[in-house]
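Sharing a structure below in structure tokens format, with a few things to ask.
With one protein chain held back, the other chains of the complex are shown just where they sit.
Labels A and B are assigned to the chains in the order they are written; within every chain, residues are numbered from 1.
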Amino acid sequence: MTSFFLSPAFFDQAVLGITPILLAALAGTLSERVGLFNIALEGQMLVGAFAAVAGSHFTGSLAGGVLMAVVASTLFSGLLAFGSAILRGNDIVIGISLNLLAAGLTSFLLRSLLGVSGTFSDSAMAGLTRLHIPGLADLPVIGRALGEQNPLVYLSWLLVAAIAIFLAYTPWGLRVRGIGEQADAAVTLGANAVRYRIAVTLAGGALCGLAGLQLSLGSLTLFSENMTAGRGWIAVAAVMLGRARPLPVAAACVLFGIADALGLKLQGEGLPNQITDSAPYVVTLIALVVAGLRQKIDGRKLSV
Amino acid sequence: MAFLEMIDIVKRFPGVLANDHVNLAVEQGEIHAVMGENGAGKSTLMAILYGLHAPDEGYIRLDGKTEIFRSPIDAIERGVGMVHQSFKLFESLTVWENIVYRREPRRGLFIDAKAAQRQVAELAARYGLPIDPIARVGTLPVGVRQRLEILKALYRHARILILDEPTAVLTPGEAVSLFEVIRNLAVNGCTVLLVTHKLNEVMAVSDRITVLRDGKVTDRLVTAETNPTEIVRAMTGRNVLLQVGKTARPAGEIRLEVKHLVVDGRNRRAVDDVSFALRSGEILGIAGVAGNGQSELVEAIVGLWPTDGGAILVDGKDVTALPIAGRRDAGMSYIAEDRSRTASAGTASAMDNLALGFHRRRPIAVHGLLNLREMRGWARTLIRKFDIRIAGETTPVGTLSGGNLQKIVIARELAHDAPVLIAEQPTRGVDVGAIEFIHAELVAERDRGHAILLVSAELSEIMALSDRIIVMFEGRIVASLTRAEADEATLGLYMAGGRKEAA
Partner (left out) sequence: MSAFAGLMRTTKLPQWVGSLLPVFWAVIVGFAVCGAIAGTVGLSPLLMLTELIKGAVEGPQIFETVARAVPLVGMALAAAMPLRAGIVNLGTDGQLVLGGCVAAIIALYLPAPDGVRIVLALITGTLVGGAYAALAAAGEIYARVPLLVSTWLMSYPAKGLCGWLVHAPLADPLVAWPSTRRIPLGTRLEHLIPGTPINDGFLLIAFAAILIVFLDRRSSVGYELRLRGLNERFARYGGVAIDRQTFWLMFASGAMAGLIGAVLVLGSQYRFTDGALTAPQYTWSGTLAALLAGGEPLGAIIAAVLFAALQTGGFAMERSVEIPRVLTMVLESIVILFLAMRGAIWRRR
């Protein structure tokens, strides 16, 4: 077993597993910081994943796929921004219906636009290509995991740093923190909470678009119905565990990514995939329980 | 022409004429008190001045220019600052972050934190409001938070500072030093609008007074030329302050006993080794500046908040381990401080609101099933008995005025006929008529031999109703007095943390 855990493939798999969850969790982190509870991450990712494949297929270029993923998912998050930030509807109910809408819409479009049900793949379709970063890539064992990923993987980690710096050191970050903590105080000082909420929700949509892109064009080039498979919810859990602070949230994502890789690895060892597929969810649930017992989760009740 | 004028201001809310052609004129550098009872319209008037509400009629003239404030941003822009009664602060952020918010000194794309801290320190020194710029607001005591609110306004170059009931959260001693600060500001050319209903403060600090009643200006007075009686007459239309008719009465056996109670609050010990006994036929008042553990004490007694040591006994029975229902069954009822968040459900009907606690007992419930006819009759009876102004028993209570909603709460809690009644701020934010009614009900309850624990931040209420008074400071009981021993000065000293020896 030991050899397996230390294998390059394991670390590579872990990094691949982390990326989409991390991007979505960053979106959730930003939302949480302006006082919106974004549980539509799952749906936004799914829209992004579909749009990436559709865009890449119809334009025949990777750029088309990237563009479509980001645009579609951002537009979709506009529904959340409109309903939740502007009309002040219940963000949880809107989130639930958006997740279901995304699932329905993508599988409808899969049938009507791409003419298949279940899974669409096109071998001619361009996916994200792996880079080769000299030095990093030559490291033993973790070389492939760190030095030979696609650009989106590196972007996701840059975004963690960028968002952490944005929140801590810029005027706009301070305003975001203020709005999330005590919106009416921010408003009396002239901060436009609604505008910040819209901006953050749309930015979150773009991040989820990238997360979806990584899922559908990151290592494979295919879209299948409900391919997000709860990753958006795992991202929501990561935001809770990290209490919406970028670095702890990223750490939680790393944990979940490793669980994902572990599941795949155990499957390789002969365990049935129905059981190993459950690994990330079980690990997430255990993490939530442990954190909850140690009182690390916000005391806030999450009810509609 | 005065420096600041509010001219013919009219503001209507559904069912209420909050401001009825109000005129207010204030000179530069003046300390101007805006007085009135609850519901007189003073808060609405100030909200209009600060751009929180748009007036339906009338306008504001500031420094000779006619102004329309669409939002607080406009008001801040023109030099109006406001310190709200409930502070508007970011508790997890630092003092300097709270002050420079949205007016951050920058270096490139980033906040220049060093410069911000320096500016805050300078500002604090200039106005004699000492504060640590890098402290987290959540760790600061109330008095310092108020200082921070004033600094926030001054950082924005406020020329007019509105203080809404600023002493509500202060000890009498802290209030005195706040007045020092206010006078100092006025000397430096800052105009101060002091919203309050406390006579002694107005007499001590203001230059002129505008009195409101039922949305109208009833008098404009110069402080030096008036006296409290004249102000009271303008505020209430009567010559004297409210008096509660109450006869002396011997207390009976112990009903509620609290022994060495310890309660941990959110970030600190909120109640520290508190013991007292409450007897039938007496009203025990708990005095203290808000935030000294009274809320936590009450919530721990009723079971809304967990205890961390000590015991609570009702009629000699230990209820410390019981849930809320068990404590209520043991003979406790509870008028909660926050009537709309805790003591009622605004979207539910009066019928539903009045049935809570009776919904598992005969005659409203039989074998776990509700008798809707009984429930309706029950609601009608209570509505009639307490003279609650409501369209019908199916009307949602969220539409009621503060006084009527409080009557719903009191009707239900008194109907339990429990030997122990805990009344927390029972008259906060209700109109004068309702205050009288509620006070009379509480006294009647005492005369029936029930034991009442009264928590109030209003010293006048404590003094008017209590048979005995205990004073809380920083989670401890610092004094226990009979009504005869208590006067405002003594209580004020204890509320500021003074010990018996010091008195």
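Keep this in mind: contacts are C-beta pairs under 8 Å (C-beta built on N, C-alpha and C of every residue); 3 or more make two chains touch, one makes a residue touch a chain.
Computed from a predicted structure; not experimentally measured.
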Would you indicate which residue among B:Ala115, B:Ala277, B:Ala348 or B:Ala415 is in contact with the undisplayed chain?
-> B:Ala348
Residue touching the undisplayed chain, where the options are B:Gly357, B:Gly475 or B:Gly492 = B:Gly357
Residue among A:Ala63, A:Leu113, A:Val141 or A:Leu220 that touches the chain left out of view = A:Leu113
Which of A:Gly89, A:Gly147, A:Pro248 or A:Gly268 touches the chain that is not shown?
-> A:Gly89
May I ask you to list the residues on chain A that touch the chain which is not drawn?
-> 39, 79, 82-84, 87-94, 96-98, 100-101, 103-105, 107-109, 111-113, 117, 229-230, 233-234, 236-237, 240, 272, 274-275, 277-278, 281-282, 284-285, 288-290, 292-293, 295, 297, 299, 301-304
Listed in rising order, the chain B residues that touch the chain left out are 302, 304, 323-325, 328, 334, 336, 341-348, 352, 355-357, 359-360, 365, 368-370, 372, 394
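Throughout what follows, only the chains that are shown with their structure count from here on.
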Can you check the complex and tell me which residues of chain A touch chain B?
-> 169-171, 174-175, 177-178, 181-182, 184-191
Taking the complex as given, what residues does chain B use to touch chain A?
-> 52, 71-73, 76, 82, 84, 88-93, 97, 101-102, 104, 106, 109-111, 152
